[in-house]
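A single protein chain has been omitted; all remaining protein chains appear in their positions.
Moving on to subunit A:
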Amino acid sequence: MSTHFTHEFDTPAYKGKVSFPTGLFIDGKFVDGSDKTTIDVINPTNGKVITKIAEATAKDVDIAVEAAQRAFDTTWGLNASGATRSRLMTKLWEFMERDQKILAALEALDNGKTFQWALDVDIAFSTDTIRYYSGWADKIHGQVMETDDKKLTYSRHEPIGVVGQIIPWNFPLLMWTWKIGPALATGNTVVLKPSEFTPLTAIYMCSLIQEAGFPPGVVNIVTGYGHTVGNAISSHMKIEKVAFTGSTLVGRKIMENAAKSNLKNVTLELGGKSPNIIFNDADLEQAVNWSLHGIFWNHGQACCAGSRIFVQSGIYDKFLAKFTEKTKGLKVGDPFATDSYQGPQVSQQQYDRIMSYIDSGKEEGATVHVGGERVGNEGYFIQPTIFTNTEPHMKIVQEEIFGPVGVVIKFEDEDDVVHQANDTMYGLASAVFSQDINKALTVAHRLRAGTAWVNCANTLNASVPFGGYKQSGIGRELGEYALHNYTSVKAVHVNLGIKM
């Protein structure tokens, strides 16, 4: 099949033509899947097929792993110096920057987020992530430890080998870079499965991988379904590490597969039901603005979304009024219209899920304060929605909705809200709003979450770690911390004169 995807963008936000090869990307080449089957790529604004792409099977995963192992043994791993790896990664981010508008347009087309958000946040942050990790490639240091003078003892931080990576559809390119960046920097070779819902930018990146000059087999992309390709990767006997971002439900499967196969190393970045706590002494305007960003950014399709908004009783009414007004002002529309804030949700499946949570909220007796309805009658558009008058046991309060649906909860007491905030199996992120910095810090330090935002929300940096407590995940991404996920420590003891 080895086709090209060609598309003409003629929209207010972006005009341009794009054409690039598609297929599985194995051993440096674009190829068909072994079964010659395809996956439909759907446009979420109208449910129509944009294009078909090759589908990988478990057999293709085997082929990819073989290619990745070969590359690791010959042209990559410790056969390529850190400086070499750094140089190639630098070229990659420079090409990403060159093609940023194309990437943004593809992301918007495939995922439904607006072109402007894709350009300003997704693509910019993705480029920064590769650039950040390119700088680590020649700085993977072990240690020398003093024991006694008859022995030299040191550690080496070696690459693991072939790593499997499975990424979601909410930030397709960004998640690609969060995974590939640290893996390549530390000398691993990669077999990565993008989400079957949003493969386009991952496939485009393969052309840039070729252009940058990475040896064949270093990066392999196998587009396919979770239950086939994802399963094959997490169960593979020759993959020694799997990294997954997605739902907690699937995360368990991944870890189970790893345990049952070869006890491969596992890192997981899963769901969340992150609390956003607003005290009476918060800067009201700012708290409202950040809270909107906290729940409605990316159409609520963010693992760290601040979906439970706790507002202290003293400012509850004022906060709710402003929050409601601004929520109503968010424009839902075509991703390529210049005035859209929010596009469609990513798929029919997600749309149905979110609408069923909204229904359950109504059924369980919560109040739909704003929104709650579909927008338009084609595609997967949902109004930004707020529930009030909830009870802690309700599904919309307990479970991750992954859509533009927030619950606003009144509280009085600091200890009580900390308790409520922590009363979840999740622990991904949290936010605290207060002008009393001591109170803000004390509360932030008490929240059981991998990220605590103080007077802000949903703001991340490539140099700062990100990950979950409890069932939100295992391990940390970003920052120097991510390097630990992709290195194996070997301790070397050299005898300088101890006789047995």
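List of remarks:
By definition in this document, a residue touches a chain if its C-beta (ideal position, glycine included) is under 8 Å from a C-beta of that chain, and two chains touch if they have at least 3 such contacts; residues count from 1.
The working rule: contacts and distances are computed from a predicted model.
UniProt records the chain missing from this view under the protein name "NAD-aldehyde dehydrogenase", selected from "Transcription factor IBH1", "ER membrane protein complex subunit 1", "Two-component response regulator" or "NAD-aldehyde dehydrogenase". Here one chain is not drawn; of A:T3, A:S34, A:T90 or A:T324, the residue touching it is A:T90.
Of the options A:W117, A:W136, A:Y357 or A:F381, the residue whose C-beta touches the omitted chain is A:W136.
Residues of subunit A in contact with the chain left out of this view: 82-83, 86-87, 90, 128, 131-132, 134-139, 141, 149, 152, 438, 441-442, 445, 462-463, 480, 494, 496-497.
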